[in-house]
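Pasting in a structure now, in structure tokens, and then I'll have a few things to ask.
Just one protein chain is left out here, and the rest sit where they should.
Residue numbering begins at 1 within each chain, and the chains themselves are lettered A and B in the order written.
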Amino acid sequence: MATVSEPQTGDRSNPARWLVVAIPYIWLLLFFAVPFLIILKISFSDTAISIPPYTPVFEGFGAIGDYLSQLDFENYLFLTDDPLYFQAYISSLRIALISTFLLLLIGYPMALAMARAPSSIRPTLVMLVILPFWTSFLIRVYAWIGILKPDGLLTLLLQTIGLMGPDDQVQIFRTDYAVFIGIVYSYLPFMVLPLYAALEKMDNTLLEAASDLGCPPWKAFWKITFPLSLPGVIAGSMICFIPITGEFVIPDLLGGADTLMIGKTLWTEFFSNRDWPLASAVAVVLLLMLVVPIAIFQNQQKKVA
Amino acid sequence: MKSHRFDATVLTLGFAFLYIPIIILVVYSFNASRLVTVWGGFSLNWYTTMWSNEGLMDAAWVTARVGVISATLGTILGTLAALTLVRFVRFPGRMLFSGMIYAPLVMPEVITGLSMLLLFVALGIDRGFWTVIIAHTTFTMCYVAIVVQSRLLTFDRSLEEAALDLGCPPVKTFFKITLPLIMPAVVAGWMLAFTLSLDDLVIASFNTGPGATTLPIKIYSQVRLGVTPEINAICTILIGLVTLGVIATSISTKRTELRRIRDEHEAARGA
Partner (left out) sequence: MAKSLGPVKRKFSPWTDPSAVPFIRFENVTKRFGTFTAVNDLTLDIYEREFFSLLGPSGCGKTTLMRMLAGFEEPTSGRILLQGKDISGVPPYRRPTNMMFQSYALFPHMSVEKNIAFGLEQDNLPKGEISARVEEMLKLVKLDQFAKRKPAQLSGGQRQRVALARSLAKRPKVLLLDEPLGALDKKLREETQFELMDIQHTLGLTFLIVTHDQEEAMTVSDRIAVMDKGIIMQVATPAEIYEAPSSRYVADFIGDINILEGTISKTEAALGAPGAIHIDSDGIAVKVEQECQAVQGDKVAFAVRPEKVRISPEQPADTSVNAVYGEVWDIGYLGDFSVFLVRTADGRIVRAAQANVSRLVDRPITFGDMVWLTWSADAGLVLTR
């Protein structure tokens, strides 16, 4: 008798069992996987002036041959032609890298302090980190506009305490600095929580043992605490780095005209220039850039699960 | 002791950074003056204008419906997906399946939004209320799956085996034993899904159509025109709702926790 080698309860023929797999599977295939194939396809097709602004996709299987012959790299060539796109990709990666580093720099001490706090107040601290994360992204970015505007609250504050003359204004809004502030602010909970999770479950007696063996605290941190928290560092960095690379709202609302980010470029191609194939090509290249970090993230998640 | 003071400083500064902008936003929603930098006295003026702003109210109503429907669908699908991840060790395409669960968590929204839109166009579906719901269901179900999965991983399967052993068929066992016990995680998943749907601007922008303008889309279009106290007012209400929800949940978990501790004391006393 053939058996499935996994330990499980009997009655394998029960069709309900397979519905459990089939329903979410089919949903995700249809609404997550297939769209990626379509985006790939459209990125190879020509811009049409009509709406939808690309030549149609489904012409039956007989048309596949025709269709393949129509494919071209025109949109991709265009991406390489115009240095603007290349710069936008590089700039996105640069901003994402710097932001992730800043997030680690700020998030790690916070997570460490939370993990070292008395266990009675730890749940409260965790909730305090989570609460802003439940608050709308848009609202949190919006909150910074009022602060950073030239005639905003930061200017007012600096003028009031005399660090700035009454006619001077803070020139942060609509620059990359504002984008960094917005990103660090918005993504901080995403960085702190995985770090905290890794630090919190660490056995405290390890540090006592290190201390007992003559290791001073700062050295114990680099030799024990930090290496053991690396899974959290990787998880937190990936969770932040990947979406930041494609971020749209923050550079759009806080960045300036010269703030180049690929998410914004894609949005403009799509909504303003209505060039869907080009937007698709931009998305495909962005996705390709993120394949490696996404693979790292998935690996990490599987290890946790 | 030195590290103690360091930790306290870090946390104070960190939380100040996280909360001061939100507090400012809330405070200025009660500002009588239209100018951000001028405090013109306390006023509920912006709440009343907001209330009579029909476009804003329509958007809020659309958002609420989209949120409830997509969170519910996302919770059902996400729970099934979590069961699949934890309980089905081997099936064809498992790698692909878990990839499709984890990827949307980090996928830049512009990519998810655009790709779904292209699917709807390819299928000839008009964009509107239901396409936003499908899009939101798809990305929120992945979050629900992660939340429920972590609960299922610690679920004692002998409870289900005990039910089967006592004559309860599998599907009934799921509804009588498994579901009631993972309910807190399912509810948490629903709340997360609802909030994510409520917050989403990018995916909704790509997939919406006439008559299905959601609140974030509305807010975004107004924010681009500048800071207005009216936006502060609606943001404050949203923050208030979410805060209430989170606090209520945490109080109820705290109460369950307290009951559990009391139970254990009782068990230790009475024999």
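General observations
Quick note on the criterion: contacts are C-beta pairs under 8 Å (C-beta built on N, C-alpha and C of every residue); 3 or more make two chains touch, one makes a residue touch a chain.
Since this is a predicted model, take the numbers as computed values, not measurements.
For the options B:26, B:125, B:181 or B:237, the residue in contact with the chain missing from this view is B:181. Across the entire complex, the residue among B:10, B:73, B:163 or B:204 in touch with the chain not shown is B:163.
By the touch rule set out above, chain B reaches the unshown chain at residues 156, 158-159, 161-170, 177, 180-181, 260, 263-264, 266-268, 270-271.
Criterion: only the chains that are shown with their structure count from here on.
The part of chain A that touches chain B in the complex is made up of residues 4-6, 8-9, 11, 14, 16-17, 20-21, 23-25, 27-36, 38-39, 42, 52, 57-58, 106, 109-110, 112-114, 116-117, 123, 125, 127-132, 134-140, 142-147, 149, 151-153, 155-156, 185, 188-189, 192, 217, 238-239, 242-243, 245-249, 253, 263, 266-267, 270-271, 276, 279-280, 283, 286-287, 290, 293-294, 297-298, 301-302, 305.
The touching residues of chain B, counted against chain A in their complex, run 3, 6-8, 10-11, 14-15, 17-19, 21-22, 24-25, 28, 36-37, 77-78, 80-81, 83-91, 93, 96-112, 114-116, 118-119, 121-122, 134-135, 137-138, 141, 145, 149-150, 153, 160-161, 164, 170-171, 195, 198-199, 201-202, 205-206, 216, 219-220, 223-224, 227, 231, 235, 238-239, 242-243, 245-246, 250.
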